[in-house]
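To start, the structure itself, in structure tokens.
With one protein chain held back, the other chains of the complex are shown just where they sit.
For subunit A:
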Amino acid sequence: MAKYIGKRLIYMVITLALIATFTFFLMKILPGSPVASADKLSPEQRAVVEARYGLNEPLPVQYFNYMFGLVQGDLGISINQFKGAEVTDVILSRMGPSAQIGFQGMVLGTVLGILLGMIAALRQNTWVDYTSTFVAIVGISIPSFVFASLLQYWFGLKWELFPVALWKDGFMSSVLPSIALAMFPLATAARFIRTEMIEVLGSDYITLAKAKGASGSEIAFKHAFRNALIPLVTVLGPMAVSILTGSLVVEQIFAIPGIGEQFVKSIMVNDFSIIMGTTIFFSVFLIVIILLVDILYGVIDPRIRLSGGKS
């Protein structure tokens, strides 16, 4: 197991280096310049500003400088979004709120989704099933900005149950954005669990379990549910990353100082160091989650062996 994880860690570093390299060169072919209002600067001043951020060097030199800094954990400084601010500070200050609403949304959505899916599967082709399917379809198809706006208007403005927007009232501020983010994982989880459960419930070993006199709940949870979880874990991993690292739309609607919105803006204004920093941050997150998912497989399904078959 340790050997397996060690090997995976080495692959992770290589993956990360490749991602950083690709992003670096892709970013450099973006149209526009990170030096804002370059038209107002004289050529001399422009040269000074570019030199400050090392933009005057040939591209390969810039690349090696960046990678060298990266190895030492230095993500550089923001060029125009927050002039002179450390990228690390920008990411750290922005990831908290994103992570909080993301985590809450993820947990809420997955848990509710699993319940919904299980109930639907156990009561297949009854009104419970149809309702659950309907909720799942609605959750998948209504864009999050519509859902977020509705929540804001009714629960915030009209019924005054939660703050309309802004990140000022601690947990209360996070409720509506979390619910808005929960819809997608909820719908996805419900769909997957229902399909898988129905399939598993129809398999031979369940019939055997029934024949041996296992109780209904024992069959549902001990035998069916655990097997139904496997495909869900596969999709939940990457989904967790995209939600935990922030949703531009939900953050913007609820005026939350999150990282998703930050990332999109950095691309719009060519703030190279922020684009790189955020991309690398997201990548690390994604790679770690994928590793965790792989390890989880083994826990959920003993048939999946991570290494050599002897562990």
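Quick notes
Following the convention adopted for this analysis, a residue touches a chain if its C-beta (ideal position, glycine included) is under 8 Å from a C-beta of that chain, and two chains touch if they have at least 3 such contacts; residues count from 1.
What we mean here is this: contacts and distances are computed from a predicted model.
Matching "2-oxoisovalerate dehydrogenase subunit alpha", "Thiamine pyrimidine synthase", "Oligopeptide transport system substrate-binding protein" or "Aspartyl/glutamyl-tRNA(Asn/Gln) amidotransferase subunit B" against the UniProt entry of the left-out chain gives the name "Oligopeptide transport system substrate-binding protein". Contact with the omitted chain, checked across A:81, A:100, A:132 or A:270, is made by A:81.
Residue in contact with the omitted chain (choice from A:27, A:49, A:200 or A:224): A:49.
With the whole complex as reference, residues 31, 36-37, 40-42, 44-46, 48-49, 52, 80-85, 89-90, 93-94, 107-108, 111-112, 114-115, 149, 152-153, 156-157, 160-162, 164-168, 171-172, 175, 221, 252-257, 261 of subunit A touch the missing chain.
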